[in-house]
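Note that one protein chain of the assembly has been removed; the remaining protein chains are unaltered in position.
Entry: chain A
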Amino acid sequence: MSPPDLAPTEPILAARGITKRFPGVLALDHVDLEIQAGEIHAVLGQNGAGKTTLMNILFGLLQPDEGALYLREQRIRFRSPHDALARGIGMVHQTRRLVSAHTVLENIALGHPRTRGFLNLRSTRLEVEALGNRYGFTVPLGARVWQLSEGERQWVEILKALYRGAEILILDEPTAALTPPEVKTLLAGLQTLVRDHGVTVLLVTHKLPIVMAVSHRVTVLRSGRVVARLRTADAAEESLVQHMIGRDIAFRTMNRSAEMGRPLLQVEQLSAFNDKGLLALRGVSFSLREGEVLGVAGVTGNGQEELAQVLAGLRPAASGRVRLDGRDVTRLSPLQRWRMGVGYIPAERIEVASIATFSLVENTALNYHFDPAFIRRGLLDNAGLEQLTQRIVTTYNVKAPSQYARAQHLSGGNLQKLILGRVLSRNPRLLIAHLPTQGLDVEAAAFVRATLVEATAEGAAVLLISEDLDEILSLSDWVAPIYEGRFGAIIPRAEAGAETVGAMMAGVGMKEAGVR
């Protein structure tokens, strides 16, 4: 693939001196961004670097406090996405912006200027089909969006933007929820769009391999500032990482002593239904010893949530058995399991693991209110809870204005540290950690991982459920790729290669084995 003109030509879209403040935060600080026509331009940065804010400004969802946008060197103002769409800028958001109860066709037609007055879905269908054929991809137009896979939904959004006449396509973290094969298809499709159809793509991501694979040029953002602007061909991965995180953090395998203790947990043929009443977990078996880490690797929605919830006692098992210390705990309540030493870190930090409007102390109390040590004459022992919270805040380095700050005002990393501290200070023997580092910045994630490793050194068994293959491979003793509610295999870490596990996460290898 030949990169477009290297000589600086007129940018098709430019943002100059963009500054955006949110209460207490300078999200963007005089950011300049120039995109050439017909290129894939990557915007790279960590969570919280300001990427999404910048894209929302380019798409008219937010207004900059300072600075201006230029389209083909014409100064423009977008008061709403409507203006951006009218000027040929389309955006595919990180979280899907589709109406899941409507059909694909209705979603594509929504907001199109041609849908003024009566809807003519038949002619829309023909036009969209023609468009799909031209660009070489198809999506089931009559299906309802909730029936589609995440990869298909993404194509619906891309097709929708193209149908609106988008020449510049902004994609915000497009690979976040996709399986490896879906990522491949997406990237190949984007390259075709750029090469054969002259579309310009602005790709926002924190994933380096994607930047290296498809982009022509890259702009690196850190803490709301542009720290580098490079041609991808000239960029070395290491230097991009340094730009992105500001210093050298090498990703290394955690060193752990491999002493395994007594058998602790046995899970036999465990199955469970999801909220829609479908069998989401289909006969999973494994056992864990004290001090061991089992890494369950999979793309979200393959039964991980149900596995974690069944083990924590939050969801009934449809069949199968869970034994802790040889005792059948399948039907015990979450509280009874807590008392037996089961600790659970839910994936939804703010929705399930904590209560947003409660203070740190109250959130800590969520795991202790039943503990006789914190009850005095029938009332909660506030002084004791305060001391405990203080201990957690200090030990786990939680940055918070005060113990009585609300959980919702903590950053994701600090809240996760609090939750981790709260669970670990009960010295659980089994720890279920579901997406423990999701959405955290590199430092907080490293802290969480190191803490998990420490817990195993103290003898806790850890069930680590994650989408991040590197995380799984660096922490686990055993790796279990999960796909459609089944483990592909349970592989010792030494034998688990990223390729094999990645393929199994995508369900490759499993169909060959005759599983569904």
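Operating definition for what follows: a contact is a pair of C-beta atoms (placed from the backbone, for glycine too) under 8 Å apart; a residue touches a chain by one contact, two chains touch by 3 or more; residues count from 1.
Basically, contacts and distances are computed from a predicted model.
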*Can you tell which of "ATP synthase gamma chain", "Fe-S cluster assembly ATPase SufC", "ABC transporter permease" or "NADH-quinone oxidoreductase subunit H" UniProt lists for the chain that's not drawn?*
"ABC transporter permease"
*Touching the absent chain when the full complex is considered, from A:L26, A:L61 or A:L380*: A:L61
*Which of these touches the unseen chain: A:V43, A:M91 or A:V501?*
A:M91
_Where the unshown chain meets chain A, residue by residue_ = 56, 59, 61-62, 80-82, 85-86, 91, 93, 96-102, 106-107, 109-112, 114-119, 144, 160, 164, 275-278
